[in-house]
Each structure stands twice: as structure tokens, then as C-alpha cells.
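Removed from the display is one protein chain of the complex; every other protein chain stays in position.
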Amino acid sequence: MKTRKGLLALIATLALIVAACGDGGGEGDGDGGDEPGVGALGAIEVAEGEPIKIASLQAISGDASSLGTDQVRAIELAITDKAEIAGHPIELAFNEDDLCSSEGGQTGATRIVADTDVVAVIGTSCSGAGVPASEVISGANRVLISGSNTSPYLTSDLAGNEGPSHHDGYFRTAHNDGIQGAAAAKFVFEELELTQIATINDGDPYTEGLTSAMAAAFENLGGEVVVNTAVTADQTDMRPVLTEVAAAGAELIYFPIFQPAGDFIAEQAQEVSGLEDTVLMGADGLLSDTYVVLPQTKGMYFSGPNTPTTGEYDAFVAAYEEAYGEPPIQSFHAHAYDATMMLFTAIENIAQESDGTLVIDLQALRDELHDITYEGLTGSLKCDEFGDCASVEGIDIFQNTEDTADIVAVRSSPIITYTPEELGIGG
Amino acid sequence: MPMLEISGLNKSFGGLRAINGLDIHVDGGEIVSVIGPNGAGKTTFFNLVTGMDSPDEGNMIFEGQDLVGLRPNQILQLGLARTFQNVRLFPAMTVLENVMVGQHARTKSGLLGAIFNTPRHRGEEAEIEARAKEVLGFFGSRLVGYRFDQLSMMLSYANRRRLEIARAMATDPRLLLLDEPTAGMNPRETLELTELIGRLRSERGYTIVLIEHDMQVVRNVSDRVVVLDHGVKLTEGSYEEVSTNQDVIEAYLGRPAELGS
Amino acid sequence: MADVEAPAAAVEEKELLAPPELDLRRAVRLGLSNAAAMVLVAATGIVGTFQGRLIIDPFLPLGLLFLYLVAWAFGWLAAKPPPTLEGFAPAVPGPRNLAAGALTGAIGGAGTALLLVLMTTFNLRGIFIELSPGLADTLSFGLSVAAAVSAIVAVATAVGLAGAGVYFLPPRWRRALMPGLMWVLIFALFTDMIGQFFGGIGLEFVTDLLFTSRGGPLTVVGAVTVFVAFSALYWYRGGRKTTLRQRFDLLPAERRTRWTVGLAVAVMVILWFMPRIMGPFVSQVLDNAGIFLLMALGLNIVLGYAGLLDLGYVAFFAVGAYTAAILTSPLSPAFSPELTLIAALPFVMIAAAIAGVIVATPVLRMRGDYLAIVTLGFGEIARILLNSAWLAPYFGGAQGITNIPDLQIGPLTFRSPQDYFIPIFLFVVVAAYITLAVQKSRWGRAWMAMREDESVAEAMGINIVTAKLSAFVVGAVLASFGGALFGSQIGSVFPHSFDIVVSITVLVIIIVGGMGSVPGVTVGALALIALPNLLREFSEYQFLFYGVLLIAMMLVRPEGFIPSKRRAQELHTEELAQDDWLAIYGQAGSGEQVAEGTA
Partner (left out) sequence: MTEATAPARPTRRASRITPVATFLWFLRIVALVVILYGSFQSISSGRLTAAQWRDLIVFGVSTGSVYALIALGYTMVYGVLRFINFAHGEVFMTGAMSAFLVANGLATTSLWASNPVLSLLIVLLASMVTSTAVAVIVERVAYRPLRGAPRLIPLITSIGASFTIQYIVRGLVGPSTKAFPRVEQLRGTWNIFGLVILKSQVVVIVAALLMMASLYLFVERTRTGRSMRAVSEDPETAALMGINVDRTIVTVFAVGGAMAGVAGALWGLVFPSLNFFSGFLPGIKAFTAAVLGGIGNIVGAMLGGVSVGLFESVGPSLVLAGYEIPAFSQLKDVVAYLALVLVLIFRPSGILGERLATERT
């Protein structure tokens, strides 16, 4: 009894303290290095000889780890290539794991912004992680640039409507699902001249967004989506769903998902009666070395962000192989590299030197990122008002044939490339 | 009319007929002993009466209430409480708590009462505790004082038996079913318990049915003895009548020690 | 560390009964386990991952430390004198103990050396991805393989010897030095947090003294300072005749309660100012810990009190999060009243209560272990449904529900992790209070009785149905609050967050902390949630760590680290011999049978 009275008393006192700490409630709001006399968002000062700190927030463990590792490597390469900005070295102060989940994004972002010297964050790998991360980092007045988020939620639907999870200071060099979906639809409808398709996503925001974008575009073109279904990422037995697809009489299956689910669909599609001559089509999630070598994926089509085979790109790939002993393991390294480089350029443009100290005005940085046009590996990047910066060069369609031995071979021979203009989307 | 009226009770497990057309009645205020060789169905009989097991057939009327189909807690509500042959206390709860649990059915304050620590709840808690201590006091100095906060599993065997009886008493029963209360006790403890069973009636006014192997106890406490064998009632009557009954002796053949004792 | 305790603990358990003269064979067996453990630590990449972190500045990287900590522990175990019965003189540690320790260490070292040789001669990396050249360098101390082999064995032997040596320290020294070392480790591991702390209370110079840089490794000076300081402290405490606890227990009751309350207040005040001192990240971690603590307190009622092992507990968490999300977020797909979180809480409660009843009713008459697996099923079903395209129109499917507004109380807005610490903290306090209040109440007793022996409880007048339902409902409501706070703090909910591992984590928390013990659960939550977050290296091995911890706890301390008094007595009393235990629980078992027999 006594203790309980004590506890009651406690709660009362605590309640009082809350009231007292009322202002405390608001306190945290203005996090981030507020400095007098600079832009509304404050500025970050880098003292003589100190490094400019940036951070990476990518999926480096778990199933999506290849997606993140690929980009972390690209960021590291970019830092090596850039070496320094206005005489200050560049430091990758954090290499956080977004775990490809919202908590991961939240915790990682919070950890990063806790260090008020970090100018910008390159990430996240997964849109799911991007949602909270974008909020946290924007709230802390820094910028977040992603090389692989594609969900329209984070920016806009490309028709001028702000995405629900868009926050100022969020940018991305990857393509908005809207574009890739449209490209895939256009290809299937016009080039393959198929009118009945099925789409399969795996419940991941990225794949789900992409399939619905594709489906919408395809129906606009006059085609029919006979099945728009989903599997789970850890599902091994695709026969029921494939049987449904067969029953619905789809001529093509578009499944922009990841491995291993992608393996099973390709594998088991051969075993389900009624799918013998149904065309399979995946997206960049499956454009990996481990996938295209599988025999059952020969003849498959893929839609994927355009990675130009320019001289610089080859040079980059060479550098990548030289540094990490293997060719790029996923499809967003170039975007991450561009994101990082674009950031550096922007910093370079707006940073002011005052007796050795470099002052980076955060508001100015955001504005600059919206203004500049950056010529990168993935083409020339120009960020719209919602932070979509992806190259206007658009989307490639690849085919994996018997004579494409590995991913490089596949990537190097796109069947067709769509520009946003062709897709009727204002880039 | 009798307090507990049982007629045509049947229960079989698989092929085995544990209780076979049993008729037993218990009048208010008497002490009835149920005896019989192992496997005679004595404990099954208790399980059926307390609803821990449901009969295949038969009627069990307690003070005009049909017991068949009631859950054990509902039956206890009506005023039947029991102890167990192999003492079954709540080992990880203190002596006091064990007895306090006994009053669960007689009290009613709810969770919210506890959370907001309402006066009503506090009052009831105090009552429960006082009552529990009073009940434990019934066993003299054995279960009081520092014992209150001891885990029941740490008690001696005899004390566990006593505690079990105390727990049953705390439920304010009118009919008390004791399953071999003296099993595993030394003669002194047994004697003590025998006299205690007497007090249970005289001071508490309980009607008592007990299963017992120790004929000493049976002779000393019971007004009436019921002999079961293979689920059938062999005979009933005063100890003297029963102990001289041929069938009973046969039923006990091979284990005369107990009768002789 | 726990990685090594599991095999160790198991062996120890068995060896308790082994006669002393066997201890050579015992040493060999332990040695083999040691080898296995060390090889696993190396091959699972623990060494590699932790290598990056220096403990003390120029030397001693965490990876190798970890590896040889294993050898140390096994050496210590091997030298452990066999338990002596009451009244017998305790065995005096002699050379044979040392030998045992050394041997164990040596075998362990040999195993590791073998691994090194294998991985350098064949290319195993195709199979075991962690066996990288980098690891080889680490293991071989940068020596040539040949030299390394002998070096490793030598070091391992020495370490094993050291482990055994512990028994030769006089007890008081042991009790002083071991914690000293432990604290050095703690300082080294939580370097950035400690830096934060001293910074927060304006004592940067301490940080500068101890660490090379903020967040950097300890300097030699720092390490020595910490070691000496803490050893001294424990030395002083070791001098006392009675431990604090004993003297506390001797106090008269009302003074004791006064102390407890005082202590509680102190702790809370500290926790209160924590976020301000610790800055956003640590607060974020504390918030997570708090939310899990909220769940743990709930499960503590369901499992700790009522003895119902609910493996689908995450479902209630999800119900809370999603109900709150739907009611508060402008983006909730189907219907969005856009209430404030406070206004939504009553509905969250109701939803959780309903969920509790839905889960509880079918399992009312089920065996304990069946109940576990069925609840697990419910948990998974909840997640899959939330993620399904079918219910996406209501729950947003994979896209989850975003833009959950910040917590608003009157004029106050809670946004940053520091802010959120306040409401989470308050909820935890309330939950803890409820747990304690209910435990002492009629229903608390009913639950415990049910846990002890269901059929007897029923025969003693407890309505099993209501008892189970109420336990589930209370647990569900607490978890749902956790969920609501979780959602509004992160600002979005995705089905992905409500995985079975959440249930398991909560389970681990209360097992480690101690079933039915509120302080235990609190510490458990802080340790198990905060640790992996603060030590990023750990996060990859988090669940390995949890798994080993579960086994180790069950084997060595089933009552948890900070047991409720009752459980401690229950599981560690001499009066309670094994057969008693069997008898008691055997009856509990057969009790269930009676209930089922009627089926």
C-alpha cells in the first residue's frame, strides 16, 4: 500500500513537472546549427583544415544489403574522386544502416543529424526508410539525396501534386516510379504489341508503387491489366498465383520485384500449364548478376534506369572493379555517385570562405540543389521543385538472352530507351 | 432433505468404469468417511462432485441445486470446497496469498478498483487479509507470523496439508471434501489432524466428507462410513457395522494391515 | 560475451555432478567446446566486425579481445572447482585447476589456429563469406601462418591460464578487479555515449582525459584510471561485512518503503533529465527502449503473472499503432477523422481490448505450449493482413500509413526524440504502477494461482475464463499504447515493423530481466534495446545475441537477473529439492490433464 501511495504521489509530481517542462516540449524543434546572421536554416561552419562531413544512410545489412552496399561504394568512390572542396577534405562521417525499414531510417537519420557538423546525407536505399528519414533530416535543416528511392510519395506524382511524404531538402537522382512504369507500359504495348498483362508486386513499397504506375499507364494506352496481384517477399511457392495468371490469360507478366521471389516466378512459370508462351518482364530490382545468369531468366525483358555507356561510366565501372574486386552488384551505383557529386558541386558553389573557415548556408544549399544542372553518369540532372532530379534520358528496356553472359552484357545492350518527353511526362 | 444427494452416478474412462451407479447422500452437519481400496473411485467421486470432471450419467443435487454441468468455480460458489490427495497448493505463492486466493469467489472488487485504489477496494483487501489470517490462526501457531510471507512450497509436508485445508476454509464452504487429509503424516500429526477435523465441524459448522485410509482416523471422526469398491457402493453405516462387513473385508483382503491398525 | 556463455553454461550444468578426479577429461571436453566457440566467433564474422573498434588506443581491438574473452571464460570454467556439499570444506584451488584452464585454452587456440591454416591454404570464402584475408591477418596478428599458429596457441593458453588464475585471487580482490575490468570495457564500448554524458553535464575535460577524442577509444591513461577507480570502489564495498541489500532488508518496514520510494524518485529524476543531457540520438534510443518496456510490462502481466506464453504479442502493438495512425493521420486511406493522439487513445484502448478478447477466447482451454504457437499464428496473421493488397484500402498495405502528426497536448508539441521521451516516460511509469497495483490485487492473485495450477485455481473459485481474458486485455492495452506512441513518434507505420522478432525481443526482455519483476523488466529493456542501438557493431548480431541469451538464462538463471523476490525463492532454494520440483510441476502438468481429460 505504502509504495503505491508513493507511486501515486510520484505520478502527480511528474505531471507537475510536465507542466513545468512545458517549454521543454518545444525545445527540440530548432535542432541543427542555428547561427545568427545567416539563412533561415542556419549554416555549418568548417574550421581551417577540418573536413566537410557528409553521411551515408543505406541498407548495408539484411536482404537488401546489395542495394545499399553498391551505393556506399559509389559514395566512397565519389569522395575519392572529389578529394577536397575549397581546400577542405571530405569525410564520410557516418555509414548508417537504414535496414530498409522505417525504424532503420528513423534511427539512422536521428543518429546522423545529432552531429551538427554533417552537411548532407546520401540515402536512403529503400523508400520505406526514406519516409521518416526525409522528415527527420529536413526537420534538422540538412539535405537528403537518395540514389535509389523511387516512390512518388517522397516527391510528387510528376503531375505537380506534392507527394504526402515530401519534405523540403529531399532530393533523389533515381527515377520516380511514374517514369519507369510508363516506360515499361509503353514498351509492352507498342513494341511487344501485347494487350493483356498481369502485374505482380511483393508488397514492398517500391515494387507496389511501380506495378501500380505501370498498370495505370498501360490502361491509359488502351491495354488491359487482367491480374494485378501480389506475393510476399519470402514466398517460395508461386504456383497458385501463376495459375491464376494463366487462368486470366495474361500474355505478359510484369514483376518488378527482388530475388529470391523473382527466381521462383521465373522458375515456376515454366512449370505451370498455360504459361508456356507468356512473356516475363522484370525491373531494375532483378537486374543483378546473380539473376540474369539463371537459365530460367533467359528471354526475359527488364525495365531499368538508363545507365549510359559513356566513357565516364566505363571509367567509373573500372574504378569500381579496381577498388572492390567485383563489377557493380546492383543498378543504382551510378545514381548514388551522381547524387554525391551533385552535392559536392552545390556545396562548392555556395560555400563562402571567411579567413580559413568555410561557411555552408543550409538554405542556400537547398536552393542551389534546385537550381544547378549537373552533368552526371546518368545524364544531366536537374531537380524539380519536389526534388526529382533524374536524368531526362529516361528508362532503358533490356533483354536477357542466351548470349548475354552476365549483367554487364545485358546492361550494355538496351533494346530501346525512353525519354520522359516520349512518355509525356514533364521531366 | 439431505445436503448433498447423489443418485445413479456413472463415470468411465475409456473402458474402465470408475464410478458405477453410485448413490450417496450427505446430511447437513455430519462427517462422512469414504473408504475403499485404491482405485475404488473415491477421488473420481470427489472430482465429479466438484465439477473437475463431468459424469456420464446421474444426478448430483446440492441444497436443491443441480451440480451437473457446472464449472468447478460455480460449484465452489454454492459452498463446496475440497482438498487434494496429492497436495496441490500454489507453490510459488506465499502462505497468506494461497489463503487469500480462497476468498476470490466471495469477493468482487475489479481491476479498475485496484488500479485507482478505490476505498472500496482497499477495504476489501484489508478484509481479505484479516480473514485469511484468522483462518490460518485456526491451526494454532503453525502457519502464522513469519510463515505468512513464506512460499507455500517451502512448507513441511504436514503444513502443506494444513494450508490446503485453510485455503478450502477461506472459501466459506458449507460442505468440505477432504481427500486423505492425513496421508503421509506421522502419528502425532495424524492425531492432531483428527481432532482438528472435529473442530472443523464444532467450531465452523462445516459438513465434512473425507476420503481416508487410516482407519484410526475414520473410527474417531466419522458418523457414517461409505465403502466403495470398483466404483460401486459396497455398504455404508457406522464404523463398527462396516468394519465387520464380509464384503468389506474381502475388498480389503491382501491389505488387512489397515483394518487391523 | 553471451555468445560464449551458452555452451559454457550448458556444460557447467552437467558438470555440477561430475566427480573431481574426472577433471582432465572435463578440461578436454571444455577445450573442444572452447575451440568450437572460438571458431564460430571468428567464422560468423564477429571478430571481423568488431575489429574496427579499438578498446584502448594503440592496441587491443575489440575483435580479438572478443575472441580471447571466449578462451578466458572457458579457462575460468575449466578451473572451476567442483561444488562442495554443505558442511564439506571447499576444494582449495591447486595446480590441477591451472592446468585445466591452460589445457582448455590451448585446445581452443589449436582450433582457431586450425581454422587459420585451413582458410589460408584453401579458399573457403566461396562458402563462408566471413573468412576473408582481412580476418586471416587479424587472427595471425600479422605474422606468417607458421609463426601465427604457435602464437595463437600460446596466447590462448596464456589467456586460459589467466581465466583459471581468477580462482587464486583472494575473493575480495576478485570482487574488486573483475568489475574494474568490466567497467573499462563498458567505458570503451559506450565511448560516444559517455562523451555525450560528460559533455552534457559540462565536464568535457573528463572525456578529454579518458579518451583520445570524443567517441574515440580509451587512452592507456584513461583505461588505467577507470580500472583503478572502479576497482577501488568495489574493494571498499567488498570490505563491508554486509551487502547493501542485506542492510536494506534489516531496516524496519516503513523506512524501507521510504527508501524504495526515494530511490524510485531519484531514478526517475535522473531519467527525466537524461534526454536533455544525452542529446537527440541517445534519447531516440531511450524512446525505443521505453516503447519496448511498455510492451514488456504488458507481456509481463500475460506471461509473468498469468503464465500464458503469448508469442503473437506484436499483434497488439500493431493494433495500437494502426488504430492511432488511422485516427490521427490525414493520409489514412479509408477514413481519417484526424483526431489528436490524445483523443484517439480511448479508441486505441477499445480496439486493443477487443483484439485481446479475440485472441484470448479461442485459446481459453488450450495447453500452454499450444497456446504459444497459436498466438504466434495470430501475430503473423495480423502482419500479413496489414501488408495485404486485400486490406490495403483500409491499412495502406505495403505503403503503410504516413504523416502521422506529432503528439499535441494543449499548447505543447512533442516532435524531437527528446520531447517524446517525456510522454513515453510517463506512460511507462503509469504502466509500471498498474502492474504493481494489480499484482497485489484480487485479480493479480487469481492470475498467479492460474499460472501455478489452472484446474486447482478453478476449483478454488476462480473463473478461468474471465481471468484469462482480463490478463490478455490488460496486456493488449499496454502494448497498444506502446504502438500508438511508436507510430506517432516515427510519423509513419509500415507492416514491416510488426514482425515476429518484435514478440521475441519482448520475450527476451522479460526473461532476461526476470518474469514478474518490474525493475528487472526495466533494466532488461534498457540493456537489450539500447545496447544494439548504441553499439552499431552489435546490431548485426543482435538476434544471435538474444538467442544465446535466452538459452543461457534458462540454463543458469531462469529467474532472470533482477528476479522478483518470489521467483528467486522459488527457483533457488535448498528446501526445494529436484523431486519436490518434479512433484509440484508434475501435478501442475497432470492438473492440465484433468482439465483436458474432460474433453
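Just so it is clear, A, B and C label the chains in written order, and each chain counts residues from 1 on its own.
What we mean here is this: a contact is a pair of C-beta atoms (placed from the backbone, for glycine too) under 8 Å apart; a residue touches a chain by one contact, two chains touch by 3 or more.
Everything numeric in this text was worked out from a predicted model, so none of it was measured.
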**Request:** Please pick, from A:Gly49, A:Gly222, A:Pro295 or A:Gly311, the residue that touches the omitted chain in the full complex.
**Result:** A:Pro295
**Asked** Of the residues listed, C:Ala162, C:Met182, C:Leu339 or C:Ile384, which one is in contact with the missing chain?
**Response** C:Ile384
**Complete:** For chain A, residues touching the missing partner are 61-63, 65-66, 203, 228-232, 234-241, 243-244, 246-247, 259-260, 263-264, 267, 271-274, 290, 294-295
**Asked** Tell me, which residues in chain C touch the chain that this view leaves out?
**Response** 6-7, 10, 13-14, 40, 43-46, 127-130, 307, 309, 311, 361-370, 372-374, 376-378, 380-381, 384-385, 387-390, 465, 504, 507, 511, 541, 543-544, 546-551, 554-555, 558, 578, 581-582, 585-586, 588-590, 592-593, 595-599
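To be clear about the criterion, only the chains that are shown with their structure count from here on.
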**Message:** How many angstrom lie between the centres of chain B and chain C, each centre taken as the mean Cα position?
**Reply:** 45
**Fill in**
For the pair chain A and chain B, the C-alpha centroid-to-centroid distance in angstrom is 72
**Prompt:** How many angstrom lie between the CA centroids of chain A and chain C, rounded to a whole number?
**Reply:** 34
**Asked** What are the residue numbers in chain B that touch two or more other chains?
**Response** 117
**Sequence positions of chain A contacting 2 or more other chains** = 4, 8
**Message:** List the residues on chain C that touch chain B in their complex, please.
**Reply:** 434, 437-438, 440-446, 448-449, 451-453, 455-464, 470, 474, 566-567, 569-570, 573, 575-576, 580, 583-584, 587, 591, 594-595, 597-598
**Message:** Quick check on the complex: what are the chain A residues that touch chain C?
**Reply:** 2-4, 6-11, 13-15, 17-18, 21-22, 24-29, 31, 61, 96-97, 101-103, 106-107, 110-111, 113-114, 128, 131-132, 135, 139, 151, 153, 164-165, 201, 203-205, 208-209, 229-230, 232
**Request:** Please give the residue numbers of chain C that touch chain A in the complex, ascending.
**Result:** 254, 257, 260-261, 264-265, 268, 272, 276, 279-281, 284-285, 288, 331, 384, 387-389, 397-400, 402-403, 409, 411-419, 422, 426, 429-430, 432-433, 436-437, 440, 490-497, 533, 536, 539-540
